[in-house]
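One protein chain is absent from this view; the other protein chains keep their places.
Coming up: chain A.
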Amino acid sequence: MSSEPNAYSSHPPRLRDATILDKVVANGGVMSIALFFIVCCLFFAVTTDAFLTAPNLLNIIRQSAPLLIVAAAMTFVITTGGIDLSVGSVLALTATLSAAALQAGVPWPLAILLMLALGGVVGLVQGYFIAYERIPAFIVTLAGLSVIRGFALLITGGYSIPIEPTSPFVTIGRAWVLGIPAPALIAIVVLIVAYIAFNETHFGRYVTGVGANAEATRRAGVNTRRIILWVYILSGTASAAAGVILSARLGSGSSNAGQGFELDVIAAVVLGGTSLFGGRGSLVGTILGALTVAVLANGLILSHLSPFFTPIVTGFIILVAIWLNFRLFKDGARGR
């Protein structure tokens, strides 16, 4: 057929360069959440006086730092096709333990390192059962949610543990650096590192590969179990960081902190266009998703509505955003 060696030049030309529209469609999840975010901001800017003021916006970022940090890690977890339901419980455990450690006289830098290590170990244990024992992530982390919260309650007896307000520890949650709240700065650094890791490193590539086709990624010579183990270590560590920031900001460690936090985190990630089935993730989407959740909570309070409206509205927004994603972008993005 073809005479020149080593050539199968017989492909019919199916040439079509990727157009701008293709790129918009391919990033459909991010586009729709960006739209939602802008609409929410405009709505609250118009309907309330206080929303669009610098102190309020900085406050939103300050309060949403734990959400942003954990959602960044959760993006990795969900992109592998997994889930981590235990993040709220890890947050509570590390919040209480950091308060308890400070009360017991542990120097604050050591307390922080211990908490991060604890979160990492919790992630390691859960990740081991998920990656090496092949137990579904939903079940392992559901058990983790229960067990870890139980430990937090047991340690405190249900009371919250105060942190000395003079301790340098609280600056993590309360300090302002260059006009930006410290928790927000930490969150920004975490997000930048996460963005680079997700999009520009081998690890991020294999996270996507595991979610898209774990067996193909394994056959390509990647140690897929270790990748899965690592994403749970990341989410455990991120949850611990969130717990430290929260207890530092509030000046106490409460075992009831972070009830339902995992749902906010998952909502933020899914709103951002990351697929629960794995293989498709976007950190930019996650940031927008987390900020949307935070803006909604803040704006509804500023609108003098009952704070109990927040979960109702958030739930509806999630449903509508995902529905839009499916309707508007599904056909284009999954052309085959």
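By definition in this document, a residue touches a chain if its C-beta (ideal position, glycine included) is under 8 Å from a C-beta of that chain, and two chains touch if they have at least 3 such contacts; residues count from 1.
The working rule: contacts and distances are computed from a predicted model.
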Choosing from "Elongation factor 4", "ABC transporter ATP-binding protein", "Cytochrome bc1 complex cytochrome b subunit" or "Electron transport complex protein RnfD", the absent chain's UniProt record names it "ABC transporter ATP-binding protein"
Answer key for A:L52, A:A220 or A:I312 versus the chain not shown reads A:A220
Missing-chain contact among A:T208, A:S239, A:S254 or A:N298 belongs to A:T208
Going by the touch rule given at the top, which residues of chain A touch the chain that is not shown?
-> 1-2, 5-18, 26, 196, 200-202, 205, 208-209, 211-213, 215-223, 279-280, 334-336
